[in-house]
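For this view, one protein chain was removed and the others were kept in their places.
Letters A and B name the chains as they come in the text, with residue numbers starting at 1 for each one.
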Amino acid sequence: MKLSVPMPLRLVLLVLGTTAFYMYLGQIVPQKEAHPPPPVLISAEMTTEDLVAVGAELASGKGQCLVGCHTVGQSGPLRYPDLDGIGARAATRIEGLSGLEYLAQSLYEPAAFIVPGFADGMQPIDQPPISLSEDEMKAVIAWLQSLGGTPTVTLDTDLGY
Amino acid sequence: MWGLNLPIVLALAAIGGVLAWRRAHTLVWLLYTGGALWAFFRFGFAVPIPQSVVTIYLGITVLALVSYASSSRERLAETVQPIQRLILEPRYRLALAGLLVALPGLAAYNAYADLTMPLEAPGFGREIHPPPPTELTVHDETIDMATAENPYLHYKHDDPELYGKHVENGRRVYYENCFWCHGDGMGGDGMFAHGLNPVPSNFNDVGTLPALQSSFVHWRIAKGGPGMPAGGTPWDSAMPAWEKFLTTEEMWDVNLFIYDFNGYEPRALGQH
Partner (left out) sequence: MTPQSGKPVSRNKILFGIGVLAFVSVIVTVRLGGFLVDNEYRQPDQLSAPLQTEATAGIVDALEVEEGEDAATAARRIEQALEFADDQGIPEATPRLRGIADEQATDEAEARARPYEEAEYRAVPFVGSRVTVWVLAQLHLLFAAFVLAVPLFAFIIEFVGYVKKEERYNKLAYEFTKLLSVSFSMTATFGAFLTFGLIILYPKFTNYLMHIFSPTFLPYVLLFFLEALFLYSYYYGWGKFGPKMHLFLGFMLNIVGTAIMFIANAWLTFMMSPGKRDDVDGDGVPDFVSAVSESGALLSLRDAFFNFTWMPINIHRIIANVAFGGSIAAAYAAFRYLQAKTDEEKAHFDWMGYVGNFVAIIAFLPLPFAGYYLAAEIYAFSQTLGIQMMGGTFSWLFVIQAALIGNLFLGANYYLWLGMGRMEGGVHFQKFIKWLLIAIALCFAVWATPRYAISSVSEIAAMGGSSHPQLSYLGQMSAKNTAVNILILSTYMSFLLYRRTGRQSVHPHRDLLTRAQAIVFSSAAALVIFYGVYGYFVDSATRIRFAIPQVYSVLAALVVITVIDLPLYRNAAQSGETKWGRMPAVSQYALIFIALSFTWLMGLMGYVRSGLRQEWHVYGVILDTSPDAYTPTLGFATQVVSVTVLIFFGLLGVVFWLSSLGGKKDWEPKPVADGRDQLEGGQAA
């Protein structure tokens, strides 16, 4: 007697097996559900310190700064400049611009100054699809200043944009 | 060399050499390649490869070996022939029986090994030395982190006797407070160390003290785990904020002592 699996059954097994294998691959990689960013509320009485916390939340959420583009405290071949110490470095980037002015410029007009060795690629984040409001921009700036510097921005600060 | 575990790599290469010299059978080669690659991925690197990546590599290896063996009628026949002989010829009956016991045994062992593997939380990338603030205020005294130095360090050359006194005071502070976790020999292996995650810093390590400015060390001593910036999260360092228990002088002294004990110099200003 010869044992053999009939051809149609083999085909079905092949189709099911291959599909199951690829589906399994999908199950073993990290599982992350990305929900639309919840609205971050900024109220008028927030202090600079509160803004830093909101800014940090925005950076990895709605603002998307840390979602694949920038890093904090990494070296090696990077896609875009590392933000570690930017709060201290900001004032020395462009002559005539204070740290605050430089940070505001690099968020509203990213193409105005490109860090040497990197390609131009950032979009103005006050425009769609990211569309940060002016208050949210201030929060992000406060967070940036806190990376190696002392945050000074408040909700009353005029960013000039 | 190149981060490889040389004895293992050389041993695997040597076995391959012997097989080549003896003109081994295709099946032997296939088994060797699979086994050697497994051993290489598993043990061949000085820093082990994560298990998930080893699984990917082994999957590709198996796929490649199977497609090699079956990619021509002749090679398939040649590969399968010893297996057929093992099954069919009476004189291999003992070996066959052994194999029939060994294969389920191997599977059972695998299941056992999988189940008894210690459970581990998935890892999170975390910065070991997060960026310090620009200014530090300890006991109402503000210092500039970029330029501050241990105020007693210069006594090492100017006044060795006074320097010795400060080191002695640091020794007292260390063995009253720090050695519980950081250890007698400062290897990060004190009696409480095994209960802590992250583990206490190892001050013997050339990558730790010499790579840090003394102001950084002062910051860590003064502010401890609670003062860790958000950038270093998830961070649950158990180190207390020592500014609440020690005077500024005591903290600088212990700072001096741990450098002196290990024979290291703090990283100089602006040195990279």
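We take it that a residue touches a chain if its C-beta (ideal position, glycine included) is under 8 Å from a C-beta of that chain, and two chains touch if they have at least 3 such contacts.
On a predicted model such as this, the values are computed, not experimentally measured, just so you know.
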Item checked: Visible chains that the absent chain touches, using the contact criterion stated earlier -> A, B
Check: Hey, which of A:47, A:98 or A:123 is the one touching the hidden chain?
Finding: A:123
Checklist line | Selected residue (touches chain absent from view) among B:6, B:63, B:83 or B:108 | finding: B:63
Item checked: Interface residues of chain A (partner: the chain not displayed) -> 7, 10-11, 14-16, 18-20, 22-23, 25-27, 29-36, 64, 67-69, 76-80, 117-123, 128-131
Next item on the list: Spell out, residue by residue, where the missing chain touches chain B.
Entry: 2-3, 45, 47-53, 56-57, 60-61, 63-64, 67-68, 70-76, 120-125, 128, 197
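What we mean here is this: only the chains that are shown with their structure count from here on.
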Next item on the list: List the centre-to-centre spacing of chain A and chain B in whole Å, with centres computed as mean CA coordinates.
Entry: 29
